[in-house]
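What follows is a structure written as structure tokens; I'll ask about it next.
What you see is the complex with one protein chain gone and the rest in place.
Let's look at chain A:
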Amino acid sequence: MTTDVEKQDPMSTPTLAPHQDAPTGHKTPEGRVGGGLFDPKQLLKSLPDAFRKLDPRVMVKSPVMFVVLVGSVLTTVFSFTDPGDWFGWTISVWLWLTVIFANLAEAVAEGRGKAQADTLRKAKTDTVARKVDGTVVAGTELSIGDLVVCEAGDVIPGDGDVVEGVASVDESAITGESAPVIRESGGDRSAVTGGTKVLSDRIVIKITTKPGETFIDRMINLVEGAARQKTPNEIALNILLASLTIVFLLACATLPPLADYAGTHLTMIVLIALLVCLIPTTIGALLSAIGIAGMDRLVQRNVLAMSGRAVEAAGDVSTLLLDKTGTITLGNRQAAEFMPVDGVTGAEVADAAQLSSLADETPEGRSVVVLAKERYGLRERELSGAEWIAFTAQTRMSGVDVDGRRIRKGAAGSVIAWVRERGGTVADDADRIANRISEAGGTPLLVALEDAEGARILGVIHLKDVVKEGMRERFEELRRMGIKTVMITGDNPLTAKAIADEAGVDDFLAEATPEDKMALIKREQAGGKLVAMTGDGTNDAPALAQADVGVAMNTGTSAAKEAGNMVDLDSNPTKLIEIVEIGKQLLITRGALTTFSIANDVAKYFAIIPALFAAVYPGLDKLNVMGLSSPDSAILSAVIFNALIIIALVPLSLKGVQYRPVSADRMLRRNLTIYGLGGLIAPFIGIKLIDLLISLIPGIG
């Protein structure tokens, strides 16, 4: 999706602060952890694991592949009874390969998580915890409620909340982000994670998780797939695949008496070959790899899903609750316009505003400087002898005293009071302009000056929320996907509506309290909708728990992280949209490969049935539409195709089927054409090609 947005909204401003580097979220930066790319080398590397997975106790969990495993053992045994039969041996080899390929797919999918787990394990070095009472214990012996002290250079021994002090913490071990983060007692930034490192200051931490169950432990389990449980949809699909396997098992098992009557004897090897070709091995082999890869795609985007169920639910979400700040708008308000009162020029307002903001390092202050430069070409100046007046909650103003000029900017009431106090005049239209800005959803910032001519109001700075680039398009896409977006904000309804209109969300919840949020979620869910939301504060926890997909920000409190079913290590709320897309992609990949697998059967019948019976019923040779060279080669080609298609589809199953945000109808049409029709045709071509190759081998063709 493009980020150079055309300016079609009159309300949007071209002025963006230069330090605007907040990600718009949906674009995965290049060069990130693979982004689902597939490296053929992984196949070789995972080969030992693939063999290890031949354990029948493991295989039995995938009914389709278990049948193939049993088939491989049987054909091998039968080959031993007739060691001179090259056909039996070749079939046996390819059946074993089919099983190995399936295991390989799973091993490769798991292998990608293992690398990540190793990195995490390094962070889990043996830590020593210093308790507040002075005793020193091993990190593994802490219990919930213990208070430990960490100072600069210490590795935090376990998950907990800061109860005293403030410190900068290096969380790169978990997030991969090298910039340190601030953790302080109280508020929504109190959670610390075991394995991260305190860089400065001293904090006291109350341990909230038992050793071995910490966030990092859970993360390792998750990325390694050890904690993987089958998701509801995966279970359902497995049931369907098992029942199809039974149907085809019946079709093959009942064939011998029929064939005997027809006057031909079918060997077990041929029957097993037929069975393996007919049961849905392609999807059976790739099903678990698809699931693991789906979780892995989330991990690569620094999102940890606590269960596969949550990932699946993400695909079903029909309502997204998005916090305004940070998700829809940039974190802070930006100066959009200088509006002078009568008798003052815009340049004068800009000049005064810029002067007063030069030392103001808040994003709002910086944006004033930037706007002054863009609009009026005012450069930043070095002021000597300036006295900076910092903003305080009491004065609600900031400013500067320099060269006999006293400039103040701030909330309307405060600035007007300041001017009156100094016996200055308050321009009639100052209030009116301020009100107009408020009504449009912006924040007015009055600028006043006191110099030789006395105190007076110069004008108003229009501060407004800046909607992130590309959000409108994003929401349109979501709408096409059938997902409703609701903006949550603490703003008053007027401001909220203005921003909602500008961003193009479907609905908004203004002056939202945690209770309002909870009520909204429950209302949507009562209508049968699945709701996704992000949150970080402790007061978000109930709503996070109630939502079907609750993404907690890693910067948030442990309560929030505990309540949500996903954690975003980047703490980027826009990622919710990506999470939904990954959930959908997971389901689509499953459906596409199932369809492909089932559609493949048609061609396999046309290869094998004439091969088995054309000798007794010559008419059946008409079904040999592919013109396969000999019965043996036909059966072998079908078996080989069946095995090779698994390997051929491994990259697709890991990467996921391409997903575009379009309506269900168009998506179905596209995927049905590719995987349904493609699944019908591809094996005809593939089997024919393999047959051509095989027939070149002397003695077979």
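One rule holds in what follows: a residue touches a chain if its C-beta (ideal position, glycine included) is under 8 Å from a C-beta of that chain, and two chains touch if they have at least 3 such contacts; residues count from 1.
Methods note: contacts and distances are computed from a predicted model.
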Among "Molybdopterin synthase sulfur carrier subunit", "Probable cysteine desulfurase", "Phosphate transport system permease protein PstA" or "Potassium-transporting ATPase potassium-binding subunit", UniProt-listed name of the chain not shown: "Potassium-transporting ATPase potassium-binding subunit"
Among A:P56, A:G482 or A:G627, the residue in touch with the chain that has been omitted: A:G482
Hidden-chain contact residue, picked from the options A:V132, A:V163 or A:A259: A:A259
Options A:V60, A:A152, A:L494 or A:A664, residue touching the unrepresented chain: A:A664
Among A:V128, A:A152 or A:V247, the residue in touch with the chain that has been omitted: A:V247
Where the missing chain touches chain A, by residue: 232-233, 235-237, 239-240, 242-244, 246-248, 250-262, 274, 278, 312, 315-316, 318, 479-484, 527-529, 583-585, 587-588, 590-592, 594-595, 598-599, 601-602, 605, 609, 612-613, 616-620, 622-623, 659, 663-665, 667-669, 671-672, 675-676
